[in-house]
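Structure first, then comments.
Every protein chain but one is kept in place in this view of the complex.
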Amino acid sequence: MTTTAINTKKMTMIQGVRDAMHEMLKEHDDVMILGEDVGVNGGVFRATEGLYEEFGEDRVIDTPISESGIIGNSIGLAVNGFRPIAEMQFLGFIYPAFNQLMTHATRLRQRSMGRFTVPLVVRAPYGAGVRAPEIHSDSVEALFTQMPGIKVVVPSNAYDAKGLLIASIDDPDPVLFLEPMRCYRSSRTEVPDGKYNVEIGKASVLKEGDDISVFTWGAMVIDTMKAVEKLEAKKNVSCEVIDLRTLYPLDKETIAASVQKTGRAAIIHEAPATGGVSNDVISLINDTSFLYLRAPIQRVAGFDTPVPVYSLEQEYLPSTEKIQTAILHAVDF
Amino acid sequence: MTTTAINTKKMTMIQGVRDAMHEMLKEHDDVMILGEDVGVNGGVFRATEGLYEEFGEDRVIDTPISESGIIGNSIGLAVNGFRPIAEMQFLGFIYPAFNQLMTHATRLRQRSMGRFTVPLVVRAPYGAGVRAPEIHSDSVEALFTQMPGIKVVVPSNAYDAKGLLIASIDDPDPVLFLEPMRCYRSSRTEVPDGKYNVEIGKASVLKEGDDISVFTWGAMVIDTMKAVEKLEAKKNVSCEVIDLRTLYPLDKETIAASVQKTGRAAIIHEAPATGGVSNDVISLINDTSFLYLRAPIQRVAGFDTPVPVYSLEQEYLPSTEKIQTAILHAVDF
Amino acid sequence: MLEQFPMHQIINEEGEIVDSSSMGDITTDEIKSFYYKMLRARMLDKKCVHLQRQGRIGTYVPYEGQEAAQIGSSLALQEGDWMFPTYRDHAATLTFGHSMRNLLLNWRGRPEGNVAPEGVNIFPPGIPIASQLLHATGAAWAEKKRGSDRISLVYFGDGATSEGDFHEALNFGSVFNTPTVFFNQNNGYAISVPMKRQMKTKTIAQKGLAYDIECLRIDGNDVLSVYFATQSAVDRARDGKGPTLIEAVTWRYGAHTTADDPSKYRDQKETEARRETTDPLLRIERYLKTQEAWEEEWLTRIEEEITLEIETALTEMESYPEPDLSQLFDYVYDTPTWTIQEQVNNHLAVQGRTTQ
Partner (left out) sequence: MLEQFPMHQIINEEGEIVDSSSMGDITTDEIKSFYYKMLRARMLDKKCVHLQRQGRIGTYVPYEGQEAAQIGSSLALQEGDWMFPTYRDHAATLTFGHSMRNLLLNWRGRPEGNVAPEGVNIFPPGIPIASQLLHATGAAWAEKKRGSDRISLVYFGDGATSEGDFHEALNFGSVFNTPTVFFNQNNGYAISVPMKRQMKTKTIAQKGLAYDIECLRIDGNDVLSVYFATQSAVDRARDGKGPTLIEAVTWRYGAHTTADDPSKYRDQKETEARRETTDPLLRIERYLKTQEAWEEEWLTRIEEEITLEIETALTEMESYPEPDLSQLFDYVYDTPTWTIQEQVNNHLAVQGRTTQ
C-alpha cells in the first residue's frame, strides 16, 4: 500500500468505488467509462453518479444493451490508447461477453507477442443477499480466476475498493473488479482523498489468531467476522481472519504463512463448493503447507445449485452457524 | 455398465461417437443433431458422417454459425419434446453460447420447479496436441464442472465414448460431452453393437497399483499410461491409474477408496493448474481421506497461460517426464 | 424508414376509428372484454406498486401504459401456443392464463412465480435480455417438426434489439421458417437509455429487413391494432409462412422497476401528459363513448369484480406456505447428485446442531 494523500473521509464502499473513478477520470484523459445506464442515470447502484455531468458524454458513455459489444469495443479502445472501465450491470450479465473476455481481452498480449495490450477494467456488482431477481446474484468469480490473462479483485470495504480500483485502472492488463452488493452500503471506512493504491495480489489480515486461518472475501467477510466474534466469545479458540481481496493471483505468502502458523484452515465463500476458488486455496495449502496441517481444510460454501430466487437465498448463503461449526470441526479434529 | 449387445467391432473413438448417435437416431424419433457442418459435410472430424444421408435434413441439421443460436434453439426444442445433440465445432467456440448454457439450459428445471426440462447433449472436440489453430485447443472443462445443472463427461476410448454418449442422450438433464481430439484416432477398442450404457459418474480403474493413485482423463490418459509404464519399468513403484471419465459429478467412492489404499495421489490434466478440476479432486481427497495421505497431492497440469500456438503446444502439454517426476516426488516424499 | 413503416392504428387517440377495414367483424362486446382485461391488468399493476411501497412484496416491475400491447397480443394466441415473456410481461401472462396468485408470489421471490397452471405454456420470464427469443424459435421449430399448428410468441423490449441473441433468433426463425411472432414492445426506454442511444434507426420494424421476414410497426397503445396485427402474424405462422416481427410503439408510465427513479433520465411531465393522450384504456373508453356503449355502472361493477379477484389472490399469496428448502435442491437435476445430497445433509445437520 502506498498512500500519498492525507485527508480522509468516511464513506461506503460504493462511494469508494465512485471516488476511484472520479479521481482517475480527473487525472487521466485516457480513462473512460462505458456501460448500460452508467451515464445520465449514474448507474443502477449510483456508482457513477455525477460523473456524466462532470466529464461529459464522451467519457462516461451509455451504451446499447450489448455486453459482448461493450467488451469488444473496450478491447478496440484499449488497444488504441484508452483505458476503459466497462461496467457489467450485474456479474450475472457478463456471460454474453464471455467470448470477448476469454478469447480476446485476456489473450491479445500473448497472441500479439506484446504488441497489443488491453488495459481494461471490468466492474461488476455481484453476490446474493440483496433480494435481487434471478441471475442477478451469481457468484462466478471462479470462471475468471481460471482464465489466463486476467486478474480478479474483490474488495469488501471502501478503503480497499478505492485503492484496488485505482490499482486496477493503472494495471496494464485486464482486471475483473467484483463489487459485492451486500458490502455497498453495509459499513463506512475512512478513505483518503486523492490517489492511492492497494496492491493487487495482496491479502489483508483482518484479525490475527493462533488456532485456525479463516480465508474469505467479498460479502462473506461480514458473516465470517460475525461468526468468529461469536465463536471466540463462547469458546477458547483464536481465529486468524484473512480477506483475500485478490482471487487471482492469490497471495501465496500470506496464505502459507498463516496456515503454517495455525495448522488449520477454513475457507468461506458463497459460490458453489465445486469449482469454487476455495479449491485453489486448498491446492495452494497442499503445495506449501502439507506437513503443517493438523486437520482437514474446511470449506463453507454455497451449494452446487444455482443461486435460488430470493425467498431462499438466506438458506443458500453460508450462515454464521455453518462457519462456526466448520471452524470448530477443524479445531476439535 | 449394462450391456445387452453381443457382437463387437474394433473401432476408433470417433467411430464410437458416431455409432452412439447412429444408434440413438435409429431408435428414437425425438433424437436429433444440430450444429455447424454436421449435415452434408458429416462434421469436420467426421463424427456425423453419413447420418444426414441416412436420417435426412430434418434430423441432422446444418445450422448458421451461431453458437448461442444453436444452444438457445436446442433449449426450445428440448423443452418441447426433442432430444437435441448440439455440436460445438470445437470447445473453444462454445463461449458465445455461454449465456444460454449458464442461465437457461442448466437452470430451467430449477427455475420452473421441474415443469420444463432440458435433455440436451452438447458435444465438443477439445484439447491440445493436434496442431490446431489458436482457440481450437482450449481445455476448459472446469468452466462447466462449476456450472450447477449440467454434467460433464470425457471419454478417452471408443468403448467409453459410445456408452457414455448413449447414457448422455438418455440423461434427462444437460450433459456436456467432451471429445479429446487426440483420442479420436489414437487407438481402437472393441465396441459392442447396439445400445449399451457406461454410467455417468463412474470412473474407470485402468490399472491397479499400491503406491500412488494417479487420476486423469481425456487425452492425458495416453500420456499418463505411458509415463507409468516407463516409470514402473525402471523404479520399484506400483501405480494405480484411474480415468475419471465423468468430471461432474466426480466418482467419490472410487477416488476415496483408491487414495485410502495408496496414501498418495497425483492428478494429471492439460487445463491450467489454477481453477483446474484437479483442485476439486484435491478437495474431495481432503474431505474424505485426510488422515490417509502420506505426501502432498501432486498436480501435473497445463500452465496458467492460454494454450499457445501449436509450435509451442508440446511444451504446454504435461510431458511424460513431468508425470514421472510428480509421481516420484510423492512416493519419495 | 419512417415512411416505409408508418405506425398502424385502428382506433386513434381520440377514440375514433381510422381504419375500419382492419377490424374484421369484432363486436362492441368483444371490445368491452378487451377493456376488461386491460383494466384488470392495470388494477393489478397499481396494486403491486402499492404493495411494494408497503413492503408486502419486493422490487416490482410495472407495466402501466403497456396494457394494450401485452393484452392485444396475448389474446391472439390459442391454448397450446407458447409464450415467452420478459420480467415486465405479466399483463400478457395473466391474460394468457397464468395464475394471479403465482404472479404475486413471484414478487415475493418465490419460485412458484415462474410456474403457470398445467397446460398453459408460459416460460419463466427471460431475465438476461433477449435470451428468450431463441427459446421461442426453438419451441416453435419443435411444433413445426411435429407438424402441429401451434406457434410461439415472444416479448422483448426496444433495448433487447441490441443483443446478439435478438439477431441470432431472427436469423434462425427466418432460415428455418419457424412459426414465431417476435413481438417487440418499444416503450422508448431501456431503463434510463432512450431509443435514440440504443440504435440509430427510427424504427425497430425495419430490422426485419435484414432477415427477409414480415415486419410491421403498429400503435402499441391501440389494443385493436395490436390484436389484429398479432392475429394475422399468428395466422401466417400457423399457415407455415414463417415468423413476423411486430414493433408495437408504447410507453411505460412508471419506473423501470420500483427501485428506479425515472425523473433522473426523463421528464415525467411527458409521461403524465400521455395519460391524457395515448393511454390505451382511455382510448377505448372514448371509443365506447362514441358508440354509446360506455356505462359508468358497468365500470363500477367490473372494478369491484377485479378488486375482489385481486384481494383473493393477495390473500392466497400472503397465506401461502413458507418456502421449503427442498425447492433449493430438488430441481437442479432429475436425480440429485451426491454432491448436492451431501450438501443438504450437512446443511440440515448444522441447522439442527448449533443454536445460536
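The letters A, B and C name the chains in turn, as written, and every chain counts its residues from 1.
One rule holds for everything that comes next: contacts are C-beta pairs under 8 Å (C-beta built on N, C-alpha and C of every residue); 3 or more make two chains touch, one makes a residue touch a chain.
Just so it is clear, the structure is predicted and the values come from calculations on it, not from any experiment.
Peer 1: Which of B:G76, B:P96, B:P249 or B:G263 touches the chain that is not shown?
Peer 2: Going through B:G76, B:P96, B:P249 or B:G263 one by one, B:P96 is the residue touching the chain not shown.
Peer 1: May I ask which residue of C:M23, C:V120 or C:M199 touches the chain that does not appear here?
Peer 2: Among C:M23, C:V120 or C:M199, only C:M199 touches the chain that is not shown.
Peer 1: Which candidate, A:Q15, A:T48 or A:Q100, sits in contact with the chain we can't see?
Peer 2: Counting the whole complex, the residue in contact with the absent chain is A:Q100.
Peer 1: Check the options C:H8, C:K32, C:K47 or C:K207 and report the residue that touches the missing chain.
Peer 2: Per the contact definition at the top, the residue touching the missing chain is C:K207.
Peer 1: Considering the whole complex, not just the chains shown, which residues of chain A touch the missing one?
Peer 2: 58, 63-64, 66, 68-69, 71-82, 96, 99-100, 103-104, 108-117, 148-149, 151, 171-173, 201, 248-250, 252
Peer 1: Write the list of chain B residues that the hidden chain touches.
Peer 2: The list for chain B reads 36-37, 39-42, 44, 62, 64-69, 92-93, 95-96, 131-136, 230, 273-274, 303-306, 308-313, 315-316, 319-322, 324-325.
Peer 1: In terms of residues, what is the contact footprint of the unshown chain on chain C?
Peer 2: Interface with the chain not displayed, on the chain C side: 1, 162-168, 171, 174-175, 177, 197-202, 206-207, 209-213.
We take it that only the chains that are shown with their structure count from here on.
Peer 1: Need the central chain here, defined by C-alpha centroid distance to the all-chain C-alpha centroid.
Peer 2: A
Peer 1: Could you put a whole-Å number on the gap between the CA centroids of chain A and chain C?
Peer 2: 36
Peer 1: What whole-number Å value describes the gap between the mean CA coordinates of chain B and chain C?
Peer 2: 41
Peer 1: Roughly how many whole angstrom separate the Cα centroids of chain A and chain B?
Peer 2: About 31 Å, centre to centre.
Peer 1: Touching two or more other chains, which residues of chain C qualify?
Peer 2: Correct list: 111, 127-128, 164-165, 327, 332, 337, 339.
Peer 1: Which positions in chain A touch two or more other chains at once?
Peer 2: Residue numbers touching two or more other chains: 68, 92, 95-96, 134-135, 273-274, 303-306, 308.
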